[in-house]
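Heads up, one of the protein chains got dropped from this complex, but the rest are sitting where they should.
Coming up: chain A.
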Amino acid sequence: MANFDEIFGEQWKRSVEKICGASESSSLGFSQAWEIATSALKPRPLNEHPPPRDQALVLAAVQRIHKAKMTPFLIDSFLGDLRKCEHFIESEINESMGRYDASQDPNEVAQLIDRLAQWYKHWVPNPNSQSLYKTFQLAFQTHLFSFLPLSFPDAFKALLVETIGQPVESNVIVFQRFEVLGFLDRYESLLASVVYQQIELRVAETCPKEWTSRKLADLRTWLKEKIVPWLAAPYARGARTVEDARAMVSGIISRFDFHVCRTLCDLRIKEIFDIIVDYPDSMDALIDLKECLTRVDQRPQLVTALRKANHKRLLHPGADTKDILSQYVSTIKCLRIVDPPGVLLYKVADPIRRYLRERPDTIRSIVSSLVGEGGDLIDESEQPGPVQTVAEDFSDPNWEPEPIDAGPEFRTSRPSDVITTLVSIYDSKDLFVKELQVLLAQRLLAITDGNFEKERRNIEILKLRFGEAALQVCEVMLKDMTDSKRIDHHIQAQGQSIMHPTVISRHFWPPLQGSRLRMPGQFREIQENYGRGFSAFKPDKRLRWLPHLGEVHLDVELSDRTVSVEVSPLEAAIIELFSSKPVWSMDEISVKLGQLDHVTVQKGLLTWIEHGVVSDQGDNTFRLLEQASTSDVRPAARPMDIIEDTSPVVTTEQQQADQMRIYWQFIQGMLTNIGPMPIERIQGMLRLAPGYDRTVEQLGGFLEAARREGLVLFMGGMWQLNR
């Protein structure tokens, strides 16, 4: 119908005028009415207005046309006129969008929409009738949208974002324009996406790495204060009462709240590994995550992300067992906060437990933390409870979930504490008790001041965990310490001795290293005297010395100086030999001290060489330096002023070698599990180890040294273990 006018043109108009004019009975002729009506309706440029006419006359004209059943023709004529004017808005749009494309200033879009609304208002049929208006609106919007360039939705979006910060009153006007122009219906999905984007932006701006406050609450406040008021304009239009408006908006608010939870949840899941590292400082982030998870079920994503991060950052040869354990403990604590039923925990903890079981030094690490060497692995304030022998079953169907609103403090008082969790990595606690015994033995034997109260306290605590019976052995060890002190007290009273031994019950201590060492000279006498004193006090018992253990504080009085040191019995024995004659061969020393192997003797000699007391003559003989040497035979000899220093000085070179030795364990593991590898691959895997900063050349040097030692072979470009 739109083409009617074009097809029939002026000819048709004139003929109609004739027909209608002939039957004209009212005061207004049809031709005149047509003229008045079309001229009133005719769309014009903004600065041009229809000829001033009495409103009543225009209305009468339209009615006259209606009576003649010619309204459809009037409408067609109007549409034809409208089409002739559409180039006005087209060029308006093109100019504005051109400027917007250049400046990206949403204000251009705002002005454009303002102008478009003006055009709309200028052209809206007057007088109005329902059918005329609908027709106009449809035609106007059809033209409008056909002119909008592809870039318009984005520009419109930018404008919407701009409105979010604006006062409600001004937004009401702006949104009325959108509504009039049909933008709100057409771009409904844009509206929501603008808010989604704002939420994501807000989360990205305020939440990453902010784990020490409740961000979810902040976001919800922001949503309430910034977004909700804005929503009224687009989503509650047409509401007649406040209740109406609230009902219309509540659904969409809930959708946006969901998006807040989801976005924050995604972020926290991405950060979860570091959140656990930061625990308990990151408590608030965990509570947020828990709350988000009740809205959004991202549990599977959480499990996947954490397992992946653990695999990449924790469960590799370069990670320290202590660190793995401490992260494991934190993981348990954190996931109990996030997911009280413990299903997530089981899925995440299981691979860590399996990995830890395979590490040779896991038990040792756990045990040293049990006796207080583990740093902060175990919380001092934690109530000790008995260790369950059965591994903790995270998938226990009888597990009772905690009430959802129970605070995190509620969790920590669970009977299964950290130590239980650690011990439960293994099926039996016997391994722990055994390792514990070894560690305790080392610590007790190192005690020289007779003060082992700390160890006693540790054992008391551990008794609560492992049971009295399991620690009976340790109990005897402690009693040996007390008895030694008491007996020594008695023996000293009978006749002073510089010797203060620890006398142990051999079957209750872990196996101690054997040695052939036999103490010479005055040391032998001291031993024998003490032994006699002991047997006098305990007539049916006697002492069997473990001569290589313990330490000796002695002075070496030389002609020009006195060297005061604390040394091992072996070192003491060696220097004692030199008091009878000044030059000794390696073999002589070895035989005299009980057929010791040369490496052991060499090590003992080195101490004295470093103290400048003995010099290496070459040809396997050693000479006492009765006078301090000025021209050192060996560069290892140190100046006099640090001779009194009893702490072993570790050079940085040694430290580096030691560090490389740590990596040997990993290299060995790799070569065992994977088989022969080229150096690049070894280097690549080592690089995953934290702190590993060696170059491939340095690694090469190390491997070469290992090859010389017969530890590895190099064949066909591949390194492999020599087995």
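Note that a residue touches a chain if its C-beta (ideal position, glycine included) is under 8 Å from a C-beta of that chain, and two chains touch if they have at least 3 such contacts; residues count from 1.
Heads up, the rule we're going with is that contacts and distances are computed from a predicted model.
*Asks:* From the names "Acyl-CoA dehydrogenase/oxidase", "ER-derived vesicles protein ERV14", "Anaphase-promoting complex subunit 11" or "Geranylgeranyl transferase type-2 subunit beta", which one matches the UniProt record for the unseen chain?
*Replies:* Looking only at the record, the undisplayed chain corresponds to "Anaphase-promoting complex subunit 11".
*Asks:* Which of these touches the unseen chain: A:H316, A:R532 or A:R681?
*Replies:* Counting the whole complex, the residue in contact with the absent chain is A:R532.
*Asks:* Using the definition of touch stated at the top, determine which of A:Q55, A:T142, A:N451 or A:Q472 touches the missing chain.
*Replies:* A:Q472
*Asks:* Looking at the whole complex, which of A:G251, A:P360, A:G514 or A:G618 touches the chain that is not displayed?
*Replies:* A:G514
*Asks:* Among A:P106, A:P125, A:P340 or A:P501, which one is in touch with the chain left out?
*Replies:* Per the contact definition at the top, the residue touching the missing chain is A:P501.
*Asks:* For a quick check of understanding: of A:L159, A:A572, A:L605 or A:M685, which residue touches the chain that isn't displayed?
*Replies:* Selected residue, touching the omitted chain: A:A572.
*Asks:* Determine which one of A:L558, A:M586, A:I662 or A:V696 touches the chain that has been left out.
*Replies:* Residue touching the absent chain, from the options given: A:L558.
*Asks:* What chain A residues would touch the chain not displayed?
*Replies:* 445, 448, 472, 475-476, 479, 483, 498-508, 511-512, 514-516, 518, 521-523, 526-528, 530-532, 534-536, 538-547, 549-559, 564, 569, 572, 575-576, 578-579, 582, 594-595, 624, 626
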